[in-house]
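Right, I'll just put the structure down here and ask away after.
Just one protein chain is left out here, and the rest sit where they should.
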Amino acid sequence: MHHHVIPLKVYLTIFGSLLFLTIATVGVSYMPTVPIVHLIGALIIAAIKTTLIVMFFMHVRYNSHLIWSFASLGFFFVLLFMVFMMGDYISQYYSLTPATHAVPFDKF
Amino acid sequence: MNTNITSVSQTHSGTEAAKMPEQHYLNAGYDLKSWLLTTDHKRIAVLYFILITFFFFVGGLFAALIRLELVTPKGDLLTADVYNRVFTAHGAVMIFLFLIPSIPATFGNFLIPLMIGARDLAFPRLNLLSWYVYALSSILFVTVVLLGGVDTGWTFYAPLSTSFANGYVVLTIVAAFFAGFSSIFTGINFIATIHKMRAPGMTWFRLPLYVWGHYATSLIIILGTPVVAIALILIAVERVFRIGIFDPALGGDPILFQHLFWFYSHPAVYIMVLPGMGVISEVIGCFSRKRVFGYKFIAFSSMAIALVGFLVWGHHMYVSGQSVYAGMVFSLITYVVAIPSAIKVFNWTATMYKGTIYLQTPMIYALSFIGLFIIGGITGVVLASMAADVHLHDTYFVVAHFHYVMVGSAVTAYLAAVHFWWPKITGRMYSEFFGKLAAIITFIGFNLTFLPQFVVGYLGMPRRYYDYSFAPEWQIWHAASTLGSTVLAVGFALPVFYLTYSLIYGEIAGQNPWGAKGLEWEEASSPPAKFNFDKMPIVNQEAYAYDTPARGQTHFRGVTSRESLSIPPTSAETSHI
Partner (left out) sequence: MSLATPTVDTHATGHHHPEVRHQFDDLEQQHDSYSLGMWAFVVQEVMFFSGMIVCYFIFRYKYPEAFIAGSNHLNLPLSTFNTVVLLSSSLTMALAVHAAQLGHKMRLLQFLMATLILGSIFLGVKVYEYKDKYDHNLIPGYNFKWETESTTTEHGEATDEPESLNPALKMPPLAQQVEVFYGLYFILTGAHAIHMVIGAVIILIIMVLAWYDHFSPNYYVPIEMFGLYWHFVDIVWVFLFPLLYLVDRAAAGGH
């Protein structure tokens, strides 16, 4: 068995970055700006944190292409799911027969 | 092309009478424990087969009640409430307990390790667990039915299911949840197995198309099933705790449920049909004695269906209040998803072209699959058009459409599989005469049942109505449908008798009665040994190489290939790599 043993320093660096990003995400939500920026900022930071965890804590960086693709598979489908769902709800407002309490996009 | 033919230890060939192998998975232990605690994928497949067959007939019983009620325009046999409970039970049992596990859990389980040259699935204990979870789910379903059932329909639409239905909704949801878990376990198992356990030389493009179908199905299972699981949990949460998610009276959003539900349940229709398509590829190849035409196209079309099939769920929601723009996109993608399905149909017909066609029982089922799937698929495209669907939605046209794909195609493929691999699983042959008879009766009965439903649906008959006295002129169509369903019932019941009979009195099949290609036929005895192969196989040929003689061939009822007549199957017994 030949397994990549990741140096401790890497783990600690990643942990440090995660802590930093946690503070950053709190900071972003206090920034005086429009709501959508808060949301996007929070999601970007969460995505970075996720990438760090997946790559290093979950060893994907040192793994085969197969594991790479499976690690991305779920997130890719969540993205598709979100895009289609939000697409429906956002366009409901502009639809001729709105059925829910739709709001225009910029209110998000 | 390939004259290096090594023999397998217990090959019977030519005119020699076939014998049962001395040791096989069926006689590896007779006590209950050796079955209920087995981790052998073949035994687990048999366990699944028994339960699934049982629930197929349970579901059929409910269908019979529905058809009987509809013979007359008035709601006279059942009350409205009981009718609701009956069609819900029919749908839920058929979908969750029969169709979704049908081919994967039985034939997938049995055949995938054999086809790829492995001793077992990657996670045998998980496999057994999945059977137990399925059994638990089925017990819960039965409990619900015995307690009086549910009346939400198999779709559990909210807020009906959360705020108005008065049956055992939560218990049904728990049951469906477990059924989902059992199929997730199976899916994970297949993915790991197909990726990691292939025999040396079994490259991806040498895999039987059946395995490709299961691979695509497994991906759909792990991507889709959890979403319906959470949707159902949310229904239970709203129903029990009155937390508003779907019910507008509580601030919820009913369309949201439909999104979550169909995000799984459209792909789920491919969970039902993709393995069936895999079966058809095997059967058509074998009984046309030809390489399956356009192998890569069929393989990739399965993957395309798995991917694109996730992006069309909105075609169930055109009139739900979903945005028309979303509807347009879903409609367009729905048209697109019909393409890979069509590719498969074209390739199967092209495979038969100039082939040496043997009309054995499995082949008859396969042929009816192709015909019925075309009708089912094309009516699906009709429904995919938004304008047409405003009229057709929730009518018997939809009912007919999905029965053409789910019964006409998926169940027919399942029966093709039963008849094709029966000799492999049991080591015995069934009566070819009764086999053909049942296949033909099924085909006729099926069309008699469901063709009239297209008509009556187009005329406006809504689904899930128990009384149509507002339009008594439709009775003729309903009566025809009920008549057809009686014929269909005969077609489905017949195999129970002659297959059971064959277990004891059937002729010994021998290793490869169809002269088929594939590791499960050429390298494993019938029934296979406990660990599948005596010697682990090495593969150096494409799948479906019917231009070279099949090994281990046992002549049976005229099924021989021209080639194998000219080249005696075991003449060149050289150990050769």
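Letters A and B name the chains as they come in the text, with residue numbers starting at 1 for each one.
Throughout what follows, contacts are C-beta pairs under 8 Å (C-beta built on N, C-alpha and C of every residue); 3 or more make two chains touch, one makes a residue touch a chain.
Computed from a predicted structure; not experimentally measured.
**Q** Using the touch definition from the top, which of B:Glu69, B:Asp120 or B:Asp151 touches the missing chain?
**A** Selected residue, touching the omitted chain: B:Asp120.
**Q** Which of these touches the unseen chain: B:Leu160, B:Leu383, B:Ile441 or B:Leu519?
**A** From the options B:Leu160, B:Leu383, B:Ile441 or B:Leu519, the contact with the absent chain belongs to B:Leu519.
**Q** From the listed residues B:Leu51, B:Leu140, B:Ile191 or B:Met352, report the one that touches the chain absent from this view.
**A** In the full complex, the listed residue that touches the missing chain is B:Ile191.
**Q** Just to verify: which one of B:Gly252, B:Gly435 or B:Pro527 makes contact with the chain not shown?
**A** Residue touching the chain left out of view: B:Gly252.
**Q** Would you write out the residues of chain B that touch the absent chain, in ascending order?
**A** Within chain B, the residues that touch the unshown chain are 2, 4-6, 8, 117-124, 126, 184, 187-189, 191-193, 195-197, 199-201, 206, 222-227, 229-231, 234, 237, 241-245, 248, 250-253, 256, 259-260, 263, 517-519, 522-523, 529, 531-545, 550, 575-577.
**Q** Determine and list the chain A residues touching the chain excluded from the picture.
**A** 1, 3, 5-6, 8, 11-12, 14-15, 18-19, 22, 25-26, 28-33, 35, 38-39, 42-43, 45-46, 49-50, 53-54, 56-59, 63-64, 66-67, 70-71, 73-75, 77-78, 81-82, 85-86, 89-90, 93, 98-104, 107-108
One rule holds in what follows: only the chains that are shown with their structure count from here on.
**Q** Take the average of all CA coordinates in chain A, do the same for chain B, and state the distance between these two points in whole angstrom.
**A** 37
**Q** With touch defined as at the start, can you tell me which chain B residues reach chain A in the complex?
**A** My answer: residues 195, 219, 223, 227, 253, 255, 259, 263, 310-311, 314, 320-326, 329.
**Q** Given the complex with chain B, which residues does chain A contribute to the contact?
**A** For chain A paired with chain B, touching residues are 66, 73-74, 77, 80-81, 84-85, 87-89, 91-92, 94-100.
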